[in-house]
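One protein chain omitted, others in place.
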Amino acid sequence: MSQRMTKIHLFGLVGLLLLLVGSYLGLFVAPPDRYMGDVQRIMYVHLPSAWNGMLCYLFAFGFAIASIWQHKPKWDALTVGAIEVGAVLNALLLIQGSIWARPTWGVWWDWDVRLTTSLIMFLLFAGVLALRSFVEDPNQRATWTAIATIVAFIDVPLVYFCVRWWRSLHQVQSTPDTVSSAMVMPLRLNSIAIFLLVIWMVAQRARLEMIRHQKEQVDEPARMATVGGLENV
Amino acid sequence: MTSAEQTTIAVRSVGLGKRFGRQWALAHCDLQVDAGQAVLLAGANGSGKTTLLRLIAGLYKPTQGQLTIFGNDPNRERMTCRQTLTLVGHDHYLYSQLTALETVQVWARLSGCEHSDDQLLDLLEEVDLRHWRNKRVGGFSAGMKKRLTLLRTRLEEPRLILLDEPFSALDTDGQKLIEDWVQRFKSAGKTLVVASHNLPRAARLCERAVFLKEGQIIWQGKATDMIQQLRLTS
Partner (left out) sequence: MKILRQTWAVVRKDLLLEWRGRSRILSVLLFGVVTLLLFSFAVGPDSVMLRTAAGGFLVLALLLSSTLSLSESFRVEQELRAIEGLLLLPVDPVALYYGKCLSNTFFLMLLAPVLTPVTLILYSVELDFAGFLTLFGLWTLAAAGLSAPGTLYAAMTSRLQSQDVLLPLLLFPLVIPVLMGSVKSVTLLLTGDPMSQIQSWTLLLASFAIIYWSLCGLLFPHAIEEGS
């Protein structure tokens, strides 16, 4: 295993350890929320998932621009890694949101602004992955993935504002975002933990994609000798 | 490349290669075509002739090697290169719902030609399609479609003309028409690269010939020598 790959595994290891510590603190040490009680503890993974998911998509956007600029396979590999990890975090976010909403409001889904935007984001980037699966030529796949990623990412703020205006006419119920000081430590730990895990997972996924790319490479055939005459061709 | 070379070397490729998936359609292609020359590309189906022509037209990006068209890179300076060349290939680039006249009108408008309708009708006359000017292209035979597509060489006024199987799907009269057109291009000093299976006819038009096998050039020389060595008669 190369030096670089060993260092990457450190990210994963430290991330996992921090996640264990942060989650322990969040579940057993931090005080319960004054109004919501223990249900609120889901915030310790919900908020870090949300922030890091968004960060993944931001990375994907950057990698996509690099992919169009430079046409190198590593940028495409990083783009798809960031999208896939972002989509996983996005999906987890939606599930966590439902788990929180059910005991709090009695419904699995209530069109909260951030959750609704997350659902649309998930569909946007899942669409990019779907497009990718239909393109065989690797160069075209890389370019089109990058284009779809850029287009999807630019849409996110538009979707957010749109949903916010749409919701503002209705009763506002949103996931809590004010955090008391006793809760900051586990939240911070988990955020950093998931960030480190994100780096590890994106690197692993990108590495897989590079291996796939290398498998697709075929060396140029040997140069054929020229012939003196075409009689026997 | 000096500016003098820019005008005297129409096509230059060094180590040019193109891979599709796991298949190398073209490899180790070293070719130089001087301005005003006519070169014949010969070889079996799948030998790389069409790939080479499409690389020259900038429709494909090379996997390997370098390529210049009158000194310009067709992938970096696409518009410049495409203005200097015309490709008449397997695809006819037509809209089946448009008539022949409407088709040349669209092409003329898009390439910035100032041709009047009368001038366009004269062009249709030259390829023996004037009578069909108001008929939809979708109903044309393959030969008629090919003759229509050939008109692009008159609308675009290119310095380099790429012809991919110009004689296929044409009867003897049609083939004679193509030959006459090509002779006129040559007299006008245009550079020609022709890929064809109809070697005797094509060799009459070209000074040089290049033989491809499995995506590589295995022979280059005079077109007449090729005909002799392959023991073909006109």
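Here the chain labels run A and B in written order, and each chain numbers its own residues starting at 1.
Methods note: contacts are C-beta pairs under 8 Å (C-beta built on N, C-alpha and C of every residue); 3 or more make two chains touch, one makes a residue touch a chain.
On a predicted model such as this, the values are computed, not experimentally measured, just so you know.
Checked against the full complex, the candidates A:Asp33, A:Asp110, A:Asp155 or A:Glu220 give a single residue touching the omitted chain, namely A:Asp155. Screening B:Thr86, B:Thr191, B:Gln216 or B:Gln229 for touch with the missing chain picks out B:Thr86.
Chain A residues in contact with the hidden partner, per the touch definition given at the top, are 68, 71, 120, 123-124, 127-128, 130-131, 134-135, 139-140, 143-144, 146-148, 150-152, 154-155, 158-159, 161-163, 165-166. In the full complex, chain B touches the omitted chain through residues 57, 59-61, 75, 78-79, 82-83, 86-87, 91-98, 102, 106-107, 109-112, 136, 152, 156.
One rule holds for everything that comes next: only the chains that are shown with their structure count from here on.
Those residues of chain A whose C-beta lies close enough to touch chain B in the complex are 136-137, 139, 216, 218, 220-221, 223-227, 229-231, 233. On chain B, the positions that touch chain A within their shared complex are 17, 19-24, 27-28, 61, 64, 211, 213-220, 226, 229-231.
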